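Excluded from the complex is one protein chain; the other protein chains are retained at their positions.
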């Protein structure tokens, strides 16, 4: 038995526990996974400057829209969290609360946003997929407001689905189709099979049940979801939502300064720089490769979050040094959840926090709010020669 | 059984179905295959900027010389298409017609240009290898004109043969020499053996039969082909052909602005930026690495096509964004043909079209005619540091 | 039996002789070992310009603080040297003396600094970990002064521990915890087991014994060490030590010009550019990537040493050409020690000296003191084209 010392250990554990079709949904990206890999490689290409003797107490906390977070992490919105562990969303929310950080509930969550809000005391945000007709999002936003969600995220990078080839090969499309190899694969992962698949509460898109009625079958819900994709969603719609929602509004999926500025114009309070973890447009840049440009052009009041490829505490230092105010975690806590349930999420969060804290001391910075370009070492690949 | 989700799946399937000597002719490149690999890698090195909320309807169609194409793809000219599937040229033409795109018939086709023209209603172009004496090309051009081909391509990058080492090792040179390993290899691919090799219509260079008579043997045709190489073909000859041919004329094999400008001076209506799929000069740049410079120097009226390494819809977006008006597909549809005949070609085309459509939405562009440099993300390898 | 021709041979030999837990402590780095690898790769990326006919006699000697060293190497401070070979520190000191170079004794040595000083006639420096309360370092410095150490190094890059994941997996933390796999591993390395582990003189942190008393157990010493980490150590403390210590003072762990300048301001006579061999902040630059900038900004009188990744004589030429006055060896002599005891250390030193001497002739430089930027070939990755 090997000890869990980093996020990759949790990923390995998750791979063993989950049937392949489920692991690949969690782990995979679009097409050749160029962006997925680049999201990671880009961090490795960045060097931090070690600074010495700057004092050992470090303040990791940040403020976002008047709320205090114990550290600059937040668990980002991910759908189908129930297919890794029963009641996955609740465990994510619980672990986030314990860690003093926020949790973003996805439109495609497997517990209803109301249930999550009831059971969790931590800062909760709601992520809206702008699917379907106006009525669809209007209803969801009203419910989020009602349930006390403190901020609203509109994810705009998924107007069409990404071409995730691992899923296509498994025939997975928001629901698990029962083919022979899928069944076999499931049988070989009895822990998962029993707790997730054969349980009385097979994961469903609980936020959507309201639209189809309690008796809607898995297939009906999945069909409904797919049918709701609305590639015509536009800035007009953002404006409408802006009017409906009184709290902080963030646009998720922004990858260039022009779109970020437009989001601000339309009244967004912040942007989430994201390529959806490499799951939508393969060939998109790594988020850390564009954050600097975006942060450089936005006004001081705009809140800038980033996600994609965060697997180490030092990744967060790099993101904040280049202009982000906080980062969202996608797969990292999900690997933990899939590996060990809530305990695993807690492990993921504490690994990252521990790494972050060390890194802060190594770069000689006493508050994550003070991170800046001075902490990044200018890269001179190769060498300085005389000419 | 794995599903076919991308072009590479078709390639894998083709590799299984074909004897090695045939697959290697299709798949291989010159010498160390540096250019062959670079043709692909260069696309991976380019990032596209995701843009959001720009509307979901996408127009893929282009106009070339007054003809409408449903998408910016065209099946490029390739010789010996009959060695993958009986009547390969007809299947390529048919699938292209169904997809609303053009098809370019090679001088070295295995169905005569007349037969192809008769059986296909789609836009057809004829590709001329400027072999042999003046009389040779004069006769072919007259036939192409007669048969109703709408544009003429002169391929000028093959005045001598590329050094394709896979072919040299197999002893393959436009005909299959029967050595013991070749025979054995054939026997192990019975599907191919029966349909292609043991059929009554073994593939022959049908356009050339007219020159040698119906009874010409395979060997005579191959010898004839080889004997016709004319390394002295020159711009003078282009001028002569320009006079003979009334329709649109394109020069294929151009890799620098200087040659492109000269082609225009000599009356060509367009150029095809091509390194012959890495099959001629190993060490040539990738076409996508030079397209920008060429497009930047040519006049507005010149039509610019590109081929080489197109395996993803997003490759096409990159080519058009950097200045091409359309792309030719070499191996992609051939993998489909070799895998599943006409059905496979159709699959290849629809995979690429689907990927193209998604990518257009992800980069927020509503017509392929509007693609431009603004869709390419400036690459900053590594990172921006303070100094 | 293969001959030992380079440092890597000694490393391989060490890996065979040591239990994994011990080898990994010696060999490993922090987190993903990005910095550890970069420390090596950076040297490979630098080219030296061969110069011809400049004479064959080479002077390798350097002066540091009035002391003459036969070559620009020095054995750097490393803790727990006794776990590779009984009395490891004494063998390192002995081999260094024989080679006419210096040896730096670590706070965490396994022979007391007094014993080492008594048994060695070579130049000895003492390296202080600024652990614990003021009294702790005050006592150690007094002892070093008493024992005749000629220079004092304060290592400032370890105010918190690096996250060395190999050690974490083995459960190694300055002491070897007896788990089943560790025991088994030990049993399979009988040479090591008998001489190091089952000997009467199991390695202890001898410099610290004075603080806890002769009877302190391994565990007590390790606990004490860990408890002494002081992340609040600051420039104030440096100033205090500067006052206490009359000899040359060096700050080790500096990685940017700003810190180097500050060290000078606080009265340090020199700096050691070091990332602790990639064992602290993963993501720090290679030392050879920053030495040029640091050397360019420091005053003429400052002594600049460098360590990290030195495995070849030519690495030293590069370091000196870019501004260092000498280099410290961390793992290189330790591999020798672990492989063959004192004999192995001597081998490591003579391999490096031989390589250094050849390289000096190849670059046409007659004294290591004359090395400069002119010996580095400007890198033009790829090629010079016309435009």
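Quick notes on this structure:
Order of writing sets the labels: A, B and C. Residues in every chain begin at 1.
By our rule, a contact is a pair of C-beta atoms (placed from the backbone, for glycine too) under 8 Å apart; a residue touches a chain by one contact, two chains touch by 3 or more.
Given the structure is predicted, the values throughout are model-derived calculations rather than measurements.
Every shown chain that the unseen chain touches in the whole complex is listed here: B, C. Here the missing chain is touched by one residue of B:6, B:275 or B:347, and it is B:275. The residue from B:25, B:192 or B:233 that touches the chain not shown here is B:233. For subunit B, the residues touching the chain absent from view are 31-32, 34, 42, 45-47, 156-157, 159-163, 165, 168-169, 171, 230-235, 237-238, 251, 253-256, 258-259, 275, 280-285, 288-290, 292, 322, 373-374, 376-379, 381.
Annotation for subunit C: contacts to the undisplayed chain at residues 2-3, 5-6, 44, 46-57, 312, 314, 318, 354-355, 358-359, 361-363, 377, 380-387.
Everything below uses one rule, namely that only the chains that are shown with their structure count from here on.
Taken as a contact graph, the chains are arranged in an open line, each linked only to its neighbours along the path. Relative to the whole-protein C-alpha centroid, the nearest chain centroid is that of A. Relative orientation of subunit A with respect to subunit B corresponds to a rotation of 90°, obtained by superposing CA atoms and rounded to a multiple of 5.
Rounded to a whole number, the gap between the C-alpha centres of subunit A and subunit B is 42 angstrom.
A separation of 59 Å divides the Cα centre of subunit B from that of subunit C.
Across the assembly, subunit A contributes 46-47, 377, 379, 381 as residues in contact with two or more other chains.
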